[in-house]
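Reading through the structure tokens given below for one structure.
For this view, one protein chain was removed and the others were kept in their places.
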Amino acid sequence: MRGLILGFALNSHSQRITPRQMALSRFFSHKAAVISCLILLILTLFVILAPFTARYGVNQSVQLPPNSFLTPRANAWLGTDDIGRDLYSRLIYGVRVSLMIGLVSAIVSVTIGALVGAVAGFRGGRFDDIVMRITDLFLAFPFLVTLLIVRNVLGAISWIKPLTGEMNSVRFIIILFSIFGWMSVARIVRGQVLSLKEREFIEAARAVGASRRFIIRQHLIPNSIGPIMVSLTFSVVGAITGESTLAFFGYGPQAGEGATSLGILVGAAKGAVQTGYWWLAVFPCLTLVVISLSINFIGDALRDATDTQLDRGA
Amino acid sequence: MTEIILKIRNLHVTFDTPFGQVLAVRGVDLDVMKGEVLGVVGESGSGKSVSFLATMGLLSSRARVSGSIVLDGEELIGKSPQQMRSVRGRVMSMIFQDPLSALNPVHRIGKQISEMLQSHQELTKKQAATRATELLDLVGITQPAERATQFPHEFSGGMRQRVVIAIAIANNPKLLIADEPTTALDVTVQAQILEVIKRVQQQLGTAVVLITHDLGIIARVADRVDVMYAGRNVEQGLVDDLYDHPSHPYTRGLLRSIPRPGKERLTPIAGFPPNMISPPSGCAFRTRCEYATEQCETTIPELKLFTDLQTACLRANELPDFRIAQ
Partner (left out) sequence: MNSELLRVTNLVKNFQIRRTKRSGSVKRLVQAVSNVSFSIEKGQTLGLVGESGSGKTTVGRCILRLVEPTSGKIEFDGQDLGSMEFEELRALRRKMQIVFQDPFASLDPKMTVGASIAEPLIVQRVPGSHSDKIIELLELVGLSADHASRFPHEFSGGQRQRIGIARALALNPALIILDEPVSALDVSIQAGVINLFDDLQKKLSIGYLFIAHDLSVVRHIADRVAVMYLGKIVEIGDQETVYENPTHPYTKALLSAVPLTDPKIERTRTRLMLEGEVPSPMNPPSGCRFRTRCWKAQDVCSQEEPILTLRPSGQMSACHFPEA
């Protein structure tokens, strides 16, 4: 139906609307996304203000023994773990680590992926073919297995250690996810660029003598921001759940001194199911689910909001 | 012969959009006589396509339709989707601008026509196939039996449009609505398609509504014309009369702005197409009309008979004479 009412100007009677405002208004019409934003915002605040919001240190006992496996109570809102540490506080510190892993690796992999995808899509030809085959190669391997293999192989190479840190470190995991996260972004951005490439405003830029770099920077990337942002959100979710999966199998980040991550806490749920200490399983997993769902809703709403078809005007 | 096959009265269609309510059709009255070709002319925002999509019941649920649309004696507004499905394809059909998207790329042409036949008539597969071949012949496709086994991508643009017409007339509907059927086609092919439509009208007695922005096409095939602007009727009448001595300033403006033989300067219509979210009050054309007065701002002009045309202009009898110089 949109095509039927195209053609008239919006300027005379309605207010000025920039494409950004249109996207924002479309975004905020998704209730689930708005609620998700709020939830994440609150969570992030909690996490940033950790020394204040957490009641205990990450390695601190709630009370003198007996202190292990205490059910949720006044001095330990979500109960305690096997050595008496407050689950609530550990959750806050854990989420902080996981969010950081998620965000940093997502930003790195999306940056790599967007550049690769844009250049491949725009240049086309053999360059595009080669890049895409490499991408396919990466995507062909089962994620988890490859992750573990690469982790162990890379970790064994001694001269890499100064760069990447120990196999168990947070830095290593971020690098690992960055290596494996860029491919799907590259694919998406390449697809977007391919469809934009033939549009006349790109030809117009070429007609005035614009270089390839100029066109990619000035036209292709700004018009691909939508898919890029959507990729970003899904990369974050991928990294967080990926980290949890690794930790579940015991390969999570061990930063020592009781430092923890959401993944490690979720991993501890393994034992809790048998022993009946339900709070050790329920709360970490619930947190993981809420974070993943929220980011997913936001990603969906972003995809809708940045749909360039709607930018053609009424 | 003066029986009315489609009677539209006071049709209003509004759309809810993120930008506000679009008042696409604002009180349209229209008659289509049995067996005639009615040309509906208008530009962006005129509401010409929307009016007939509403008639066919093809608008999305975001559209609100009110008024009366009577087809062959039956009121269409208020019918359930199921009832409309029985009407579409049997009593009235519609064809559109792009024939490629109207055809299913993975089914053979003959099958698509048979499908249309069998959904409204009791026919065996063989009977339907025979009739399909006859229809292909009627629309001027050579070697119809052989071509019926082909797929849409094996046809060229003009051929596809003929196939689309064949599907539309398969059940001998009383009304065929053609929405810009030749806009996407080459000029020489356009001429062929117009011939096909004319032939269909003559041989089957189908009434045709030809929606277009091209005044030349109307001059070639239409018997009567309805000019629309900003969701309303502006002028109606026989094609010869309308082209010879139009009363409404918009019709005059249109005829004046069309390139014609001779190299004198063209006279465009001043201003821009109307904003259908908040169209001008009163007569919507007043912002572009050289004869507009204060009255035009406050009063909505109704179609009134003036000489031999129905014109919606408050000052129709005050305007100077107008004849197109040839």
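For this structure, a couple of remarks:
Each chain carries a letter (A and B) given by its place in the written order, and its residues are counted from 1.
Here, a residue touches a chain if its C-beta (ideal position, glycine included) is under 8 Å from a C-beta of that chain, and two chains touch if they have at least 3 such contacts.
Because the structure is a prediction, the values reported are computed rather than measured.
When the full complex is taken into account, the listed residue touching the unshown chain is B:Leu255, out of B:Met33, B:Leu204, B:Leu255 or B:Ile300. In the complete complex, the hidden chain is touched by one of B:Gln112, B:Thr133 or B:Gln190, namely B:Gln190. Against the chain not displayed here, chain B makes contact via residues 43-44, 156-159, 186-192, 194-195, 213-217, 219-220, 222, 239-240, 243, 253-255, 257-261, 263, 265-269, 272-273, 324, 326.
Even with one chain removed from view, chain A keeps its contact list with that chain: residues 6-11, 16-19, 22, 199-201, 203-210, 214, 218-219, 222-223, 308, 311-313.
To be clear about the criterion, only the chains that are shown with their structure count from here on.
Chain A and chain B have Cα centroids separated by 51 Å.
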